[in-house]
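Below is a structure I'd like to ask you about.
Every protein chain except one is present and positioned as in the full complex.
Now for chain A:
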Amino acid sequence: MPATGAPTKITQGSPAKGGIGESTLRPDGTLKVTGEFAYSSDMWHEDMLWGQILRSTVAHAEIVSIDTSEALATAGVYAILTYDDLPTEVKNYGLEIQDTPVLAHGKVRHHGEPVAIVAADHPETARRAAAKIKVDYRELPVITDEASATAPDAILVHEGRDDHHSGHVPHPNIVHRQPIVRGDVAAARERADVIVTGEYTFGMQDQAFLGPESGLAVPEEDGGVHLYVATQWLHSDLRQIAPVLGLPEDKVRMTLSGVGGAFGGREDLSMQIHACLLALRTGKPVKIVYNRFESFFGHVHRHPAKLYYEHGATRDGKLTHLKCRIVLDGGAYASASPAVVGNASSLSVGPYVVDDVDIEAVALYTNNPPCGAMRGFGAVQACFAYEAQMDKLAKKLGMDPVKFRQLNAMEQGTLMPTGQPVDSPAPVAELLRRVTAMPLPPERQWESSEGADVRQLPGGLSNTTHGEGVVRGVGYAVGIKNVGFSEGFDDYSTAKVRVEVAGGEAVATVHTAMAEVGQGGVTVHAQIARTELGVAQVTIHPADTQVGSAGSTSASRQTYVTGGAVKNACELVREKVLEIGRRKFGSYHPAWATAELLLEGGKVVTDGGEVLGDLADVLEGESVEIEAEWRHRPTEAFDLRTGQGNGHVQYSFAAHRAVVEVDTELGLVKVIELACAQDVGKALNPLSVVGQIQGGTTQGLGVAVMEEIIVDPKTAKVRNPSFTDYLIPTILDTPTIPVDVLELADDHAPYGLRGIGEAPTLSSTPAVLAAIRDATGLELNRTPVRPEHLTGTA
């Protein structure tokens, strides 16, 4: 019996042409809005068991003993596994460095680390049994910041490191260090008429996806396992799961089940190995669903950061140099920290021309919660700091902050601090011009004939002001984000495309392993197939490991890379189709041999528009299927000493203007409007593009004014693992977001497109902060900003 709630094929017709550039609707949109969509947590299998994880209650401790006897004796419990039960010598996993134990061994390194797993016939039974497992901890001092991590006598979070970064880091509690040195900062500083320094703090943000970690592992007759799971990259999971299970990769089948958001938080494994281990041990399907509390411990967060910046500028407003140091807290395990360091360092200058730089970024090992990928990935923290610096410089020079930015804005041809030329449009000054040109929202919008509309005021429904103390502020920011995996990573995607005749009509099927996490790839793939193959009806096959890797749904890369792979496979299929056509019908019309041929509207047409025949006739009795890998331009590693190298594939730019109203007495903020202008190269689906920009903008707003995981510095324990106290914006906190989309093609990319998902998350936060500074006159060097920071009561 198959699992229920497993994904099925989605066939999309389209009333219009439905090709690229059109706002076709998402096939899963209505299902999600009406609650009909099956998420991974909705999956079910006859006779299945429920898995439960026992997690550490302390952040740093030796495990003296684990006693499972009482828990095992609980009726309904089928298995309890600890480290000692792991079946092979491979007992760790990790995206880049395999430093994360599947189950804790001898030591726990952060609050909420998995120690034991339970399978039982009811989730409550599993939970109660887990609570009966007795773990004796001997607590160790906690490492929580740079000082405690790099102290001469600091306890090493990981003893005996032998990963590929361990040789070049200054301390074993530093995961990775990337310097970038270019030009002569000392000489450039001499030219500076003003110098501005700042020390900035970025709080720990959570992805706060709504669908908690969940999946279903079903043992198979061949001794393997079929895992249905919500993830961001099936093949990366597979590479980490199979060795721990002691199975070859072809015996671990993976199918993507409904994903309820990701934002980077599903790049690392969560319950995958645990469910498979329990399923293989018990011979029964095992489902694991985290609750919200557990979810806060079940995935990595955005790196909190300390950023130390020094900029210089001449009297006429030209930047002279940048010296900066970015310290990212990676928490207990490496996760994506090395790549985040690469991004933070290489993007630390922002979208500006600065020839002389001295940059250093490090990620720490500490006993804080592990941090890794989240939308914006290292570029977010840097943007918060350099944009604050730009405002400080402009103020010191008596210049308009937008004009100052425009004066220093990079453009096509500018060299990055890594020495890499920006070889496609970089309309930084133009994006700033566009957000500045948008009309400002009217003042005092809360006033109405019936008195103050509190929904329009800071505090909202809480009725804290009727206009008293309210001051408006306006702020600007712009950012730069890389697209795709960088630093020499072989960042490819695979697509399998099939055309055939069904019901007298030529139809296409697109099969990739791309994780649809909400970005809209399932829509875009159908649009690409329609454009390239001239079919109306496209079926999107469920994503699984029966086709080659599609890479990660992250780094704003899926439309570029898997979209590129789908386009490429379609082109290969089209060639094959035309070959068949020539073979069958070439003798009827000379154009078959001489003209450039296209597939449009179900027909084979010449580039002059002459119809040569029906695609369905060409494909009668035949089908064409091609699976092919596709790669973007290769990148290079950054030099470990100088940071030089063509490390990135493409850059993405967005600018924001924030208008806020601050109740200066109570320190409450209402963001009135967040206008955004972004260059997207080519909008494959304009509606989705605007949705992505508005979503990214809102996530940036969240970390500007409310979103923060608070970790107790004395115990390294998480203090607010709930949506009661980890606040994300409601619709009343979400402003009007007018979006101005610019389409300047990048000739290196499919259709000229630019990855778009992350850039708006960068500049939104510093724009809001700048607006709050404008309203209050306060310096505000940390985000999120809380009422106590605005009222001197911190």
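Here, contacts are C-beta pairs under 8 Å (C-beta built on N, C-alpha and C of every residue); 3 or more make two chains touch, one makes a residue touch a chain; residues count from 1.
Keep in mind that, in the parts below, contacts and distances are computed from a predicted model.
Trainee: Tell me the UniProt name of the left-out chain, picking from "Amino acid/amide ABC transporter membrane protein 1, HAAT family", "3-hydroxyacyl-CoA dehydrogenase", "RNA polymerase sigma factor NccH" or "FAD binding domain-containing protein".
Mentor: Checked against "Amino acid/amide ABC transporter membrane protein 1, HAAT family", "3-hydroxyacyl-CoA dehydrogenase", "RNA polymerase sigma factor NccH" or "FAD binding domain-containing protein": the hidden chain maps to "FAD binding domain-containing protein".
Trainee: Among A:Val157, A:Leu668 or A:Ala716, which one touches the chain that has been omitted from the display?
Mentor: Of the candidates A:Val157, A:Leu668 or A:Ala716, A:Leu668 is in touch with the missing chain.
Trainee: Who touches the missing chain here, A:Ser23, A:Thr150 or A:Thr464?
Mentor: That would be A:Thr464, which touches the missing chain.
Trainee: Which listed residue, A:Leu415, A:Ile710 or A:Val741, touches the chain dropped from view?
Mentor: Checking each option in A:Leu415, A:Ile710 or A:Val741, the one touching the absent chain turns out to be A:Ile710.
Trainee: With the missing chain put back, which residues of chain A would touch it? List them for me.
Mentor: Residues of chain A in touch with the missing chain: 127, 291, 293, 455, 458-466, 468-469, 665-668, 670, 705-706, 710, 719-720, 722, 724-725, 727, 729-733, 786-788, 791, 793-794.
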